[in-house]
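Below is a slice of the complex: some chains, not all, each in place.
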Amino acid sequence: MKLWNAHWSTSMDELTARLNDSLPFDQRLAIQDVRGSIAWASALHKAGILQEGELARIVAGLSQILDELEEGRFTFQPSDEDIHTAIERRLGEVIGALAGKLHTGRSRNDQVATDFRLWMMETCDQLESALCGLQKALLARAETDWGVILPGYTHFQQAQPVLLSHWWLAHFWALERDRQRLKAVREHSAMLPLGSGALAGTGFATIDRFTLAEQLGFSAPVPNSIDAVCDRDFAAEFLFWAALLGVHLSRLAEALILYTTREFGFITLDDAYTTGSSLMPQKKNPDPLELIRAKSGVLIGKLTTLLTILKGLPSAYDKDLQEDKPPVFEAADTLAVVLPVLSGLLNTLKINSERIHQSLDWSMLATDVADYLVEKGIPFRQAHSVAARVVQRAASLGLSLRELPLDEWRAVHPAFEQDVLSLLDLSHCLDRRAAFGGTAPGAVRKQLELARTVLAD
Amino acid sequence: MKLWNAHWSTSMDELTARLNDSLPFDQRLAIQDVRGSIAWASALHKAGILQEGELARIVAGLSQILDELEEGRFTFQPSDEDIHTAIERRLGEVIGALAGKLHTGRSRNDQVATDFRLWMMETCDQLESALCGLQKALLARAETDWGVILPGYTHFQQAQPVLLSHWWLAHFWALERDRQRLKAVREHSAMLPLGSGALAGTGFATIDRFTLAEQLGFSAPVPNSIDAVCDRDFAAEFLFWAALLGVHLSRLAEALILYTTREFGFITLDDAYTTGSSLMPQKKNPDPLELIRAKSGVLIGKLTTLLTILKGLPSAYDKDLQEDKPPVFEAADTLAVVLPVLSGLLNTLKINSERIHQSLDWSMLATDVADYLVEKGIPFRQAHSVAARVVQRAASLGLSLRELPLDEWRAVHPAFEQDVLSLLDLSHCLDRRAAFGGTAPGAVRKQLELARTVLAD
Amino acid sequence: MKLWNAHWSTSMDELTARLNDSLPFDQRLAIQDVRGSIAWASALHKAGILQEGELARIVAGLSQILDELEEGRFTFQPSDEDIHTAIERRLGEVIGALAGKLHTGRSRNDQVATDFRLWMMETCDQLESALCGLQKALLARAETDWGVILPGYTHFQQAQPVLLSHWWLAHFWALERDRQRLKAVREHSAMLPLGSGALAGTGFATIDRFTLAEQLGFSAPVPNSIDAVCDRDFAAEFLFWAALLGVHLSRLAEALILYTTREFGFITLDDAYTTGSSLMPQKKNPDPLELIRAKSGVLIGKLTTLLTILKGLPSAYDKDLQEDKPPVFEAADTLAVVLPVLSGLLNTLKINSERIHQSLDWSMLATDVADYLVEKGIPFRQAHSVAARVVQRAASLGLSLRELPLDEWRAVHPAFEQDVLSLLDLSHCLDRRAAFGGTAPGAVRKQLELARTVLAD
């Protein structure tokens, strides 16, 4: 027996009911559903539809249900097809026929959109906090690892030396963009659908949607009732946010996985963040990082799912929209685990500074060699070519740039003088990159300060 | 305490364990895991690694576990990180230290690939059966609805009349392609990874992988151990199969949704396959069809997920591969519900023949008018233009083609003679399309026969 | 001969060059590349690296190239691998060896990111204008079609009557969200990468990136040089914006396609926005709407592409990033056509008011019947059930609700009185929905005003 099928000739096919029922996932909106109902009852009262006493009894009943939910005492019934039905059924058990007045002037269409947005706002707050935790872990690393010089890679070939702190901060800024986007998702979610009915607006003109919005923490009611029941932009935005964050995490994870290989050896993960092998006794594997990398695929798939579901839906509310919630819930759950795991992993990993130092290839200074010639008036394009020949000459002699004698330099180009040898110094190389955003220690200090400031905001 | 961390300095971080543990989803491979282990024990025995008595005790223990699983008595422990660990742990409880011999020469890498493929073969069989059920429902409709003439649409504009049976069969053939692809997925899954160890092959040369393959129902062992542990093509093929099937179902669902609208009114769904509204008392909604349409988005998203996860994985086995199972399981579960629901819905829907008949637009015969002129020697391109003018003329007079008097026809083109009026007959129009694959009743009868034959195969 | 391979042992494999060269698509950044170079030359001068006269000659050369580009006189050479190389090559031809000084302190990595962001800012402006055009077309329809009452659908079943103007506005608000998101994309694009070098920051500390940013219209320099060269969030955000807009357009297109069918007949497209059939003379097809619907798939695919490309990239700049531009360019081109086409189609379509009116099903007033009982004190849940029985009773008698005599109403429930018949009036039904966002004429007037205001912003 459903809310709507008193006049049906047959009950729903059993498997169809399994396809149809959303309770297995939307029960997670229980608290929000009750909160929304309390506010709605209050709006019905102000609109003259519920008596004072009726309101009190309904609110008392809903409050009892809230307690049952929070204490894990609420029992779902097989006949409950969704969370709204379950709560209304239970309210009837608690307060009797009066419960039948609660659904006056509203529809499950505006109700579920309201519940989902309420949940979204809370979830954004929780995830922002987890994201901040990860950003703080990156800041902490940037501070802790101060002074370590890392090979900077492009095309995963050594390119130019950078401060490890600078590298950590590069990841900080990507996450900072994610955080700003998350704030936008929350803001966009805070528009109230309730009072839109099934699609045409509530049938009771005296319902005050602005007060409802305020009471439930929304910034304003959605200005069009049709749009209100079919808009899932906030869910799509959330999934895009999650997918792009997932991509950022996959990039960081990939780098860390490579840095933990025997061949790089730049970092060592704490045992608490590694696994072993059931077969090979010597293994320590960076499983959490691999799973974080894989989750980007999971999150991208969720986004594809929702966008494809929404494609071509013709009317105000189509049942297809029910499939909006599983991908969103799963994305949120994924990130609620991934973010703190990665924070913990960063907080506990060990930097192998000596190994990093040994890995630096002096030919990374070739750009500085070219710049040296530029400062002597040689056009950069020509200087680039000269520097390339110096690198080749050194390689053919089996020497690093640091070991190449001055006459070899001068054999390539007469503009090289004694001072070129003093150029071959990592600190010097870093120091040259002191323009805003560069890897010179002074510039990175300023960047660190800026990062702290934006995060405090 | 895990299988592999006796020598770890700390236990795994708790949230990391939650990210890492696959038991919540791979417990579904329990039966397959035990079956694989029984076969493996037998192979170890044949290879001289297990004594006869050891084999017997291990097999007895595993058989007991199989019973526990099948009877729902098996209890998982919080320390079980995956199904392999859980079974090995339980075997130890049942038969003691001897259980520690079972993992000899194998790895969870080849074990899970084997379990997953075993599951896939069984699942393909079950889904093929469900798919056949849907194909039969379409065949039954084609037979039941014989004689009903439906407007055939292109661009969702009425185009040419077709037999409703022909239209049902169009959907049959799409599903037949799906069924053939499903058979290929099953066949491609039937390659045995077991005996590949972690990646380099089992350390025991006497293991006979061909016998193992035969015993477990595989067609042959995978010929390369590295490939064996990282190949997930069969899972990707399955998800593509599911996504394309989902697309086919969405197309059928979309058409049926439109045919149930008040404006079309071609079909009426049985109450058992509709839902009502919590707010609007008059509503009967085709929810199952909408959900089926939406599921195509879910299935496409799963495919995207797996392909994106696999992208760029560099080594034999990476932990990312663990994320292969949830999308596959969810896709299979989705279709295991959707296919029979749609079959049931088709079996019970009612065709509103009268309404369909009234909806036919006589201008759909315009092509036949042009063909009439072609038979009189007028090039088709010119005939097309003449017929268009006839249609326009009738429209401007507010008449249907059937009502247009002969002199009006002749005013447009003198080649029209009395016999053009006899052309304006639906049966005649259908009968003309008697070439193989056309909508003439005779051709459709042959097609129906062919459909029955391929399905019997 | 490339910029970088003076010291290469062999030239690039020919097919590899075809894979590698980005000129076929990045030549579209030519203007932006020159503008960026002019600003860079100026920054080099201020930093003391270029003499006054050198700057003047370089700027003059670049200005000449700008003219050549704008007048279509610029000729690309087979050796040009990308737009940066082409411009530098041409500059050398125009001003000689001095051209070799321009690339001092910058890399193609920061250069292309700068060009791309410049292009993005301009493109956002153009697309915002096209989007506004479409929003205005919707507003115009809402005004023109004032007073037409449309069946409002949920599950594509008639649900409740709504003003057609209200329905057009529902689509307006979805686009308004798109417009706000587009502004955010533009804002997020306006961060300057130039001065970041290959990844470590420019080698010349005196380069003033803040002045550069201002000069080129950016709001600020990117604060981390590594992030600056590998951040493609702005491109991903743009593609998400495009995909979600595409979804919104597909929903509107789908509804319009259905409204143009013979069965609905609500609207007629202007001939300029339809096509015919090469075979069937009577056909008029809504091809542009179908293509618009299909483009949502194209746009979702582009988003998937970029996110998947970015997944797992480990280092500052990887060549994979070169594949960021084709999807973005194609998405922008698609929308630059689709938006004005849809605007034109809306501006010219004809509403068939009479047909729409005839299609209205009186049972859409069943909710109002239930609400009538609510006002008589009957709990809504019970009222819903009573109203459902009334609808059934009327259907079984073959009458519409309007035709059902009072004693039949009263036979179902005694609370019905004479005044229930006056309820059965569409205007009355609309008027009841006067709460903010509802479909009552007064509420829609206010909504229209609000829409005009936000668009004027």
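Going by the order they are written in, the chains are A, B and C; count residues from 1 in each one.
Here is the rule we go by: a contact is a pair of C-beta atoms (placed from the backbone, for glycine too) under 8 Å apart; a residue touches a chain by one contact, two chains touch by 3 or more.
The shown structure was predicted, so the numbers you read here are calculated from the model rather than taken from an experiment.
Copy number for the full complex in this structure file, with 3 chains shown: 4.
FYI, only the chains that are shown with their structure count from here on.
Inter-chain contacts peak for the pair A-C, counting C-beta pairs in contact.
Relative to the C-alpha centre of chain A, the farthest chain centre belongs to B. If you average the CA atoms of chain A and of chain B, the two centres end up 33 Å from each other. The centroid of the Cα atoms in chain A and the matching centroid in chain C are 23 Å apart. For chain A, the set of residues that touch two or more other chains comprises 3-4, 103, 109, 197-198, 293, 296-297, 300, 303-304, 307-308, 310-311, 318-319.
Contact residues on chain A toward chain B in their complex (touch as defined above): 2-5, 8-13, 15-16, 18-20, 84-85, 103, 106-109, 197-198, 270-281, 283, 285, 287-288, 290-298, 300-311, 318-323, 326-327, 337-338, 340-341, 344-345. Interface of chain A with chain C (complex): residues 3-4, 6-7, 49, 88, 97-105, 109, 152-156, 159-162, 166-167, 169-174, 177, 181, 184, 188, 195-210, 221-231, 233, 236-237, 240, 243-244, 247, 250-251, 253-255, 258, 293, 296-297, 300, 303-304, 307-308, 310-319, 367-368, 371, 374, 379-382, 384-385, 388-389, 392, 430-440, 443, 447, 450-451. Contact residues on chain B toward chain C in their complex (touch as defined above): 151, 154-160, 257-258, 260-264, 276-287, 290, 304, 307-308, 311-312, 359, 361, 363-364, 366-367, 369-370, 384-385, 387-388, 390-391.
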